[in-house]
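Below is one structure. I have some questions about it.
The complex appears here without one of its protein chains, the remainder shown in place.
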Amino acid sequence: MSSDWNSGVWPDWCPGCGNFGIFTALKGALSELGISREKMVLVSGIGCSGKIPHFVKVPGVHTLHGRAIPFATGIKVSNPDLKVIVHGGDGDLLGIGMGHLIAMGRRNPEILVVIHNNGVYGLTKGQASPTLQLGKKTKSLAFPNINSAVNPILLGIASGYTFLARSYAYNIEHLKACLKQGISHSGAGILEVIQPCPTWNNIVTMDWVEKNTYYLKDWDPVVKDDEDAVKKAQGIIGIEAGEKKALGIILTDRRKDPFGKRLASVYKRYATEPPAAQQVDKGGAPLSIDLEKTFHKFYIH
Amino acid sequence: MSSDWNSGVWPDWCPGCGNFGIFTALKGALSELGISREKMVLVSGIGCSGKIPHFVKVPGVHTLHGRAIPFATGIKVSNPDLKVIVHGGDGDLLGIGMGHLIAMGRRNPEILVVIHNNGVYGLTKGQASPTLQLGKKTKSLAFPNINSAVNPILLGIASGYTFLARSYAYNIEHLKACLKQGISHSGAGILEVIQPCPTWNNIVTMDWVEKNTYYLKDWDPVVKDDEDAVKKAQGIIGIEAGEKKALGIILTDRRKDPFGKRLASVYKRYATEPPAAQQVDKGGAPLSIDLEKTFHKFYIH
Amino acid sequence: MDLNFIIGGPQGGGIETAGLLAVKALAMHELEVFADREYHSNIKGKHSYSHIRASDERISSIKYPVDFVGALDVETIATHYKDLRPGGVLIHDAALLDKPITKLPPMEKERLERLRAELEVGNVGTTVKELDEWLERGGKVVLPFPFSRIITERAKLASPMIEKAMNTAIATVLLRGAGIPLDTIREAIDSLFMEKAEAKELNRAVASAVSDGFDEVSRTKEMGTRSAIGKVPARGKRMLVAGNDAVAIGKLIGGLRLQTYYPITPAADESFVIEQHSSLFDPEGELVGSPIVIQAEDEISAICMAIGGALTGVRAATCTSGPGFSLMVEGIGWAGMNEVPVVITYYQRGGPSTGLPTRHSQSDLLFATSSGHGEFARIVLASGSHEETLYDAVKCMNLAEKYQVPVIHLLDKGIANCVTAINPPTLGKIERGKRIGKGAWEYRRFAFGDDPVSPRAFLGEELMWYTGDEHDESGHISEDPENRRRMYEKRMSKKEKILREVPDEDKAVLFGDENFEDLLVTWGVTTGAALDALTELRATGSKIAVLQVRMMEPFPDGFLSKFLSKAKSVMALEANYIGQLAELIEWNTGFEVKNRILKYTGRLITQDEVVNAYMRIKGGEERVVLTGGE
Partner (left out) sequence: MDLNFIIGGPQGGGIETAGLLAVKALAMHELEVFADREYHSNIKGKHSYSHIRASDERISSIKYPVDFVGALDVETIATHYKDLRPGGVLIHDAALLDKPITKLPPMEKERLERLRAELEVGNVGTTVKELDEWLERGGKVVLPFPFSRIITERAKLASPMIEKAMNTAIATVLLRGAGIPLDTIREAIDSLFMEKAEAKELNRAVASAVSDGFDEVSRTKEMGTRSAIGKVPARGKRMLVAGNDAVAIGKLIGGLRLQTYYPITPAADESFVIEQHSSLFDPEGELVGSPIVIQAEDEISAICMAIGGALTGVRAATCTSGPGFSLMVEGIGWAGMNEVPVVITYYQRGGPSTGLPTRHSQSDLLFATSSGHGEFARIVLASGSHEETLYDAVKCMNLAEKYQVPVIHLLDKGIANCVTAINPPTLGKIERGKRIGKGAWEYRRFAFGDDPVSPRAFLGEELMWYTGDEHDESGHISEDPENRRRMYEKRMSKKEKILREVPDEDKAVLFGDENFEDLLVTWGVTTGAALDALTELRATGSKIAVLQVRMMEPFPDGFLSKFLSKAKSVMALEANYIGQLAELIEWNTGFEVKNRILKYTGRLITQDEVVNAYMRIKGGEERVVLTGGE
């Protein structure tokens, strides 16, 4: 059961923090997916959000601020057998780590990026994050925010992600469903989670979310072909321009090869024996590589 | 005239390089804009493209790989009187510097970013850049490219740029017009320039450009209102999905305040006396700040 | 008198306010104060405390054991009962008495294990009450104060509000126990909640109620008898600042016009203070300056933006700590190559990597002096006290412009977060270095001359070029070997110029008698503990002096050698593992620094630890590792 997925480390989030919802939904998703524990890896950045791997009883890699995606990519390409999930804050993934987020879209590895969107830098005491709207002033700001907000869904489209969804930290069932679908998706995914931070963000409260979100209905997120892809993208522009935030699966696109397949297209052995499955020695001696054949171009005669 | 704008440093690009076209168009634009020489700054990244400021007779800041935008932003916010133009390669601005490109969209400073898009890392001998299409293999690659390409125009939309255009290095007149408009725009702009690199990119040749681009007609890039903004964005999705690359002004949006105005809204003195115009001393002594008033909260009694 | 106490509770539960209130009241009582704040990298729930010290003499460190422990929760009791001196007083809400003492989910696993072991050995039992009894048996005084009851009855607070008021309640008891009158406590509350009328009223009411209770609860007397503070003479105007504040104030006075930053502990508060005080008025009420603060998208951007600003002639700075500094290295190198005056305020914290983000450390010294590929001149200046920190913030900007080099102002979490009282600054001077106005002749930014510093023009004034590549006098790329040699030497020879010109007192300061035998070398916030220990040790006849090193790069080997050569034995005192200052000294001066007193647990070095370690070294130990503090 879900408690089975607790690592035993005390989650030190503030009372009422949306991260608890994500934590619960994640444990539920992992347990229902039925993947064996050691074959998963939660990779996270730095922030309140970044602590989540320590609380879940699956292997966890709590990395550097903004760098969860490169770590995760290194893990995934080396051992594609692992299910790799990235967790990070909006500051982490959409601020300092933005370059990696976009680069991941270009690669399309089978990694789900869960963005804990709380509109603030939580762990450093409430500075504006890249998702805070222009002109808003949360508790701890000296002045209203002078930067416009980014929208991770639109960036996901622009950079080639093949799974896009948005959910809400306190709707555990919805979030769990999104997580399961995102984790199962064979390609790069973004799951934006609206995560209230009762300590610093006095704008995005439960009440605000109630009034400013809706669940997508009559929207088919599955891309059928190239033409449909354009239509979908245009539709999403419309959805995201709405007054209210849409919750649900926004896009699934299976036309593009995941990164593993692309690697296999150039490294012949990759599909069957990726790096982590390859030997590097024979009982302490290097493999018996035929030097002269392999490196013939360097031989003088 | 245009030769007046030569710094006297020998441009060391390869014969036939598209950068020569950009160089010529830029000198033309600067001379026609009629801004005084010292009030301009060309800020560039590292790459073949990044060398351009040395060849033009206006102040130039040749920065670090990927970091031209932060340097330029620091210059512009400190002295808004200066006309600041960023030049960088596609590797520079869309690879290592991607995070800054997006962040600049959020701020909307009056800076034009000119992306020299040649599909390769020119100065490091032809590796794939982020704009090289998936599956393509230019001369110097060992394998076909396994990453998908990014599209700077779509990223520009997703991150809030208020001027977007695309031109071609060898169409000097068109490029010059785009440059002039971009430099005059009061907000953040991206001008993507298709820049053939005859040395490494054997795909995007003059011939290829001939066949794979067209000039935008009947497209009104000016955003009228919020509703129109959504339509424009959707239209651009369609344009960018086309088989051929559109050349021309793609978007101008004057609804959003430029960064200077935003700063002025929180720093009362900014509009009239930005940092570079402020005194910091009175003949070697600090200004006579009323310490007790300014820092009253720290005084014990 | 010399009073030390701890006030602890869960992070985010008002504990920071309680500490501030206590320090403020003590300072208002005209005492010298020094307070350390210890907290986890956590927003709410983990254990946090302030160690507050007050004295009628100058102090610049904290000291163990403490006189009082005021506990907002069981974890504080369980963590700090050991810190009490014999006869010391533990105060907690009587409502905690029946609480189990080892069922503390937020507590660090390792500490909990140690606690369990200790309690078992002492055969203590499992409740707070049993622990209290055991402590009393061991000669401590325990004061389970009926806070909840008193607050409900006297301050007429509804019970959900009680928890919010508990911090002020406990602070009040501690202060009253120390002999601070209620009036002063209320004055401190007024000042603390200046802009929040409602909170002010509530806290005033709580303080009054608890203070009345204090006079009634019989054993509270025992506090006073042990640590009474009499009336002390007025000291004139003083300011109560943390190191972050001191830097902000210094930068603002010094003419900072662009501050860029990316949030990071323990640096970010500095930018927040600047933002809050960015309108600078003169006595006539005229706005004389208004620096801007830009939150960058990362530290790479922060340093590059600051450099960009500096090129336009504004005084520009950024601030960060280890992880951020690691990302700034490339930008700083560009500033070095381009001779850009830019200031980086670098607050060290526990490393490596994310390390102990909210804990003290002095382990980035060698990194600060040698970071960046290639060689270039820079200045690294380390401050040892809050007052020095403020003045150094001004100096760093002067040095940067005078020598046209990046300047690293090297601080630490200790300085950043410790709070103390300083005298209001006197305004010094502003040195902007060599300038050239709009000229008719051809300007060359990097013109060779007798002086390695070329006259500066700002962007907007003249034609000029900059590049991170090696460049010629105009700033254009040049790979010519002869130009390379000359430009390289131009940049590097600034080191000697700086060493020649910077006044000795900015290089290092000797404290104590010139006729010392033992020389204790130290730096950063640790200087305070060394100085407090110096007073104590000299009172008992030790022939010791303290040498505080301030300029770390270029390293003042010549000036230091004067003192080193006089010493019979040299010992270093620093908060790192290898003794980084000791290494710098050995490397640059050739003198051996045989003895090292080191601490790397993330906690401050305290006065008592220094005294003790000195004794151990005199007793023959070579390397002493300190481990005190929770």
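A, B and C label the chains in the order they appear, each numbered from 1.
In this text, contacts are C-beta pairs under 8 Å (C-beta built on N, C-alpha and C of every residue); 3 or more make two chains touch, one makes a residue touch a chain.
Please read all numbers here as calculations on a predicted model, not as lab measurements.
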Seminar exercise, completed: Here the chain that is not shown touches A, B, C
Exercise. Touching the left-out chain: which of B:22, B:41, B:64 or B:84?
Worked result: B:64
Seminar exercise, completed: Given C:356, C:509 or C:615, the residue that touches the chain left out of view is C:356
Seminar exercise, completed: Sole touch to the unshown chain from C:16, C:30, C:297 or C:364: residue C:364
Exercise. In the complete complex, which positions of subunit A touch the hidden chain?
Worked result: 7, 9, 37-39, 41, 43, 46, 51, 53-54, 57-64, 67, 69-79, 81-82, 99-100, 102-103, 263, 267-270, 273-276, 278-281, 284-295, 297-301
Exercise. Mind pulling the subunit B residues that touch the left-out chain?
Worked result: 10, 12-15, 46, 48, 64-66, 91, 95-96, 98, 121-125, 127-128, 130, 142-143, 147, 199
Seminar exercise, completed: Residues of subunit C touching the missing chain are 40-41, 108-111, 114, 321-323, 325-327, 329-330, 333-334, 336-338, 348, 350-359, 361, 363-364, 366-367, 370-376, 467-470, 472, 476-485, 488-489, 492, 576-578, 583, 586-587, 590, 592, 600-603, 625, 627, 629-630
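The rule is simple: only the chains that are shown with their structure count from here on.
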For this session: Give, as an integer number of Å, the spacing between the C-alpha centres of subunit C and subunit B.
Result: 41
Seminar exercise, completed: subunit A and subunit B have mean C-alpha positions lying a whole-number Å distance apart equal to 29
Seminar exercise, completed: Separation of the C-alpha centres, subunit A versus subunit C, in whole Å, is 37
Exercise. Which parts of subunit A, given as residue numbers and ranges, touch two or more other chains?
Worked result: 95-96, 98, 130, 143, 147
Seminar exercise, completed: Multi-chain contacts in subunit C, i.e. residues touching at least two other chains, fall at 297-298
